[in-house]
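Heads up, one of the protein chains got dropped from this complex, but the rest are sitting where they should.
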Amino acid sequence: MSIVLGENRYGKAETRLVRVSRDGDTHSLIDFTVGVALSGDLAATHLTGDNAGVLPTDTMKNTVYAFAKEHGAGEPEEFALLLARHFVTSQPQVRAARVSVESFGWERLGPHSFQRRGDHTRTAVVTVTVEQTEVISGVTGLTLLNSTASEFHGFVRDKYTTLPETTDRILATAVDARWRHLTDDADWAKSFEGALDALIKGFVNTYSHSLQQTLFSMGSHVLRTRDEIAEIRLVLPNKHHYLADLSPFDLTNDNEVFIAGDRPYGLIEGTVTRDDVPEALTAWYQ
Amino acid sequence: MSIVLGENRYGKAETRLVRVSRDGDTHSLIDFTVGVALSGDLAATHLTGDNAGVLPTDTMKNTVYAFAKEHGAGEPEEFALLLARHFVTSQPQVRAARVSVESFGWERLGPHSFQRRGDHTRTAVVTVTVEQTEVISGVTGLTLLNSTASEFHGFVRDKYTTLPETTDRILATAVDARWRHLTDDADWAKSFEGALDALIKGFVNTYSHSLQQTLFSMGSHVLRTRDEIAEIRLVLPNKHHYLADLSPFDLTNDNEVFIAGDRPYGLIEGTVTRDDVPEALTAWYQ
Amino acid sequence: MSIVLGENRYGKAETRLVRVSRDGDTHSLIDFTVGVALSGDLAATHLTGDNAGVLPTDTMKNTVYAFAKEHGAGEPEEFALLLARHFVTSQPQVRAARVSVESFGWERLGPHSFQRRGDHTRTAVVTVTVEQTEVISGVTGLTLLNSTASEFHGFVRDKYTTLPETTDRILATAVDARWRHLTDDADWAKSFEGALDALIKGFVNTYSHSLQQTLFSMGSHVLRTRDEIAEIRLVLPNKHHYLADLSPFDLTNDNEVFIAGDRPYGLIEGTVTRDDVPEALTAWYQ
Partner (left out) sequence: MSIVLGENRYGKAETRLVRVSRDGDTHSLIDFTVGVALSGDLAATHLTGDNAGVLPTDTMKNTVYAFAKEHGAGEPEEFALLLARHFVTSQPQVRAARVSVESFGWERLGPHSFQRRGDHTRTAVVTVTVEQTEVISGVTGLTLLNSTASEFHGFVRDKYTTLPETTDRILATAVDARWRHLTDDADWAKSFEGALDALIKGFVNTYSHSLQQTLFSMGSHVLRTRDEIAEIRLVLPNKHHYLADLSPFDLTNDNEVFIAGDRPYGLIEGTVTRDDVPEALTAWYQ
């Protein structure tokens, strides 16, 4: 038996980039948090501390800022592809580069004035190897709520089950979704807006008997409307709203007054996919 | 010398209330985090553990939910006034009640569907004593940025000063503002919308030589446009955006590529007031 | 009626300093987060953007690092006093300086190896004016729990009260305490260790009928054992542990199985003071 090095990667996490573009007096703004992770022939630094194959993580940070100047910072997927390809093609010992981008939205208030939106964060994760490319887009922090049109009943009851059945409840979740593209070339802005819209519509328009049903409906709606997307993974916390018990005060509560709970919470995770898509390059949704 | 009990208060913090109102098929939604703190004749419980004057904090929580049913949950200031008055008038040993509300905004997506906004949180803090009432409204988490129209120069230089002067920089802040009303009766919704609008306009329209100047301009703008407001306190972190040094890569950087910094940050705090307003009841802005 | 500038201050928040001292091969480590806030004659920058009286916050940050080299970074109170005095004496327009320090503890693992402790953070806040000095020490994040020896009954019951009385419950809190010193000269390390020990002993050894009683006991214990301390403010969240209802499963629960709650929580705040101490310089505990 010997002890050996297994899978490994390294990089720079959370490089904070703000890129201003000036079209005369009218400015536009990009606000990204960028992560880079490289893997390849990195045994030497682990085993002996020989860094001859190690590009410093500080250099990755510099490259993010330099590329933002040289190439601009457009769509998150595009910027991530540019960076990932650079590391794989310029460093022979690097066999895969993974670049992730969180993109924070700002609403325009004037020619050079902006207000940060907080209603969702757009994400992109790109993996480039010598042979292949994989593009994952996504959204986090999109919090949705239906105040009715949600039931939950007919479930399994064992000896530890006390939950009453309900035919009217609040359904709320903070959407964490990622989707894999079929190719590495798309109209990324349009694709994201379309997917976001489909997710929201899927949530709003589903009369729900379980959050699982809503999940599948949201995912299906994205795949039906976006041909460029192969599959989608949704992670949906069930943000419980408990009916306040007002009976001790001789008050009724017809689904009007709720206790918004923090922990624990249900957590529903599922993938919706096409039956004919090529396999993913990475364990992309774990 | 003896050891004595000084100022004290107690209450329930962070009660999470969601209130749905149904107008036929069209629902509306209120999402509040409520805090209650009472003070008065509370020496016994501190000195001997005699709780004869202690209304349980659990009761305060119950009262929040019961009042949301009985009286609805309208504007944050109104709901806070209702609760605070209840505790002072119903409990003789209570001499002051302070009720705080954080109100989270949701955007309508459909008759019973909503998306949580994240661009700011509205706040209210109400203090009611037997004789007096004080209403503080506010906003937190409002993040604003001007990508130009900001200079900083002509400052003091001592032996530890290395900062270069600049005539063009990003100015960004996350506004934390609270303002004291002249009376306990106002059109709270209209007042808040007006103050928020004045804060944003004050930021956007000020050509800034210091964040202090912007602060005073924002505060003045609120007082000039809102007669019902006595004074305003602003706490403005200077969210530094450092120019990335691209010269090692033979690249220029004409205020295009910025490093968004986390810590440390400048912190500018100031009150803008009218010269003729009555004194505050509480140390309201500390 | 005119609009005027009220109270204001500005400074640099959250400067992160790590200071290593080398005594041969044996190193020691100081880990501080430092905040500086200055006030004085600052009207010009607010009203006209004239910065002639403004020492940049960047300079305050530089001064923290330079002083750590020149004077070392010893006890938090001492380092804060040094900095605060520097700003008041070197800048004529500055009339008060407030320096706050959070000190993070590290446990020694070897001559130059350390593990970060996480069981509490030591704090100091020093205010220096031309005439006076005030030193506040404190602790945050000290989480204590008694699994018995806590009762709560005999409290007020109104129409919204449903809480059952109990003669055996868990009492748990995360201590946030600050205490004001009588002078600006003390053995700060010994004083802190003594106060911390008194707080812990006060919590552990009090058979409690309310968290208020425990608060007063903790505060009194500090004042009885530490002559150099004038008064102490305690902010104690009641970290509720709810008894899990196991009766549906035909199981008893004799104070064995608890649900640790997040929100809402009771919040108990109180000052314990000596009856003969001089008044505080600042609204120090708000």
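Labels A, B and C are assigned to the chains in the order they are written; within every chain, residues are numbered from 1.
The definition used in the following text is that a residue touches a chain if its C-beta (ideal position, glycine included) is under 8 Å from a C-beta of that chain, and two chains touch if they have at least 3 such contacts.
Worth saying up front: this structure is predicted, and the values here are computed from it rather than measured.
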| item | value |
| --- | --- |
| Touching partners, among the displayed chains, of the absent chain | A, B, C |
| Among A:Glu14, A:Asp168 or A:Asp187, residue touching the chain not depicted | A:Glu14 |
| Touch list for subunit A against the chain that is not drawn | 1-16, 35, 37, 42, 45-59, 61-63, 66, 90-91, 152-158, 160-163, 208-213, 215-216, 219-220, 223-224, 231, 233, 237-238, 263-276, 283, 286 |
| Touching residues on subunit C - with respect to the absent chain | 16-22, 27, 29, 31, 62, 65-66, 68-70, 106-107, 109-110, 112-120, 141-149, 170, 200, 203-204, 241, 244, 246, 248-249, 251-253, 255-262 |
| Touch list for subunit B against the chain that is not drawn | 159-160, 162, 248-249, 262-263 |
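Heads up, the rule we're going with is that only the chains that are shown with their structure count from here on.
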| item | value |
| --- | --- |
| Chain-level touch network, classified as line, ring, star, complete or other | complete |
| Angular offset of subunit B relative to subunit C [C-alpha, multiple of 5 degrees] | 180 |
| Numbering shared by both copies at the subunit B-subunit A contact, with half separating same from different | same |
| Taking each chain's C-alpha mean as its centre, the one farthest from subunit C | A |
| Chain at the geometric heart of the assembly (C-alpha centres) | B |
| Approximate Å spacing (C-alpha centroids) for the pair subunit A, subunit B | 31 |
| In subunit B, residues with contacts to at least two other chains | 16, 62, 66 |
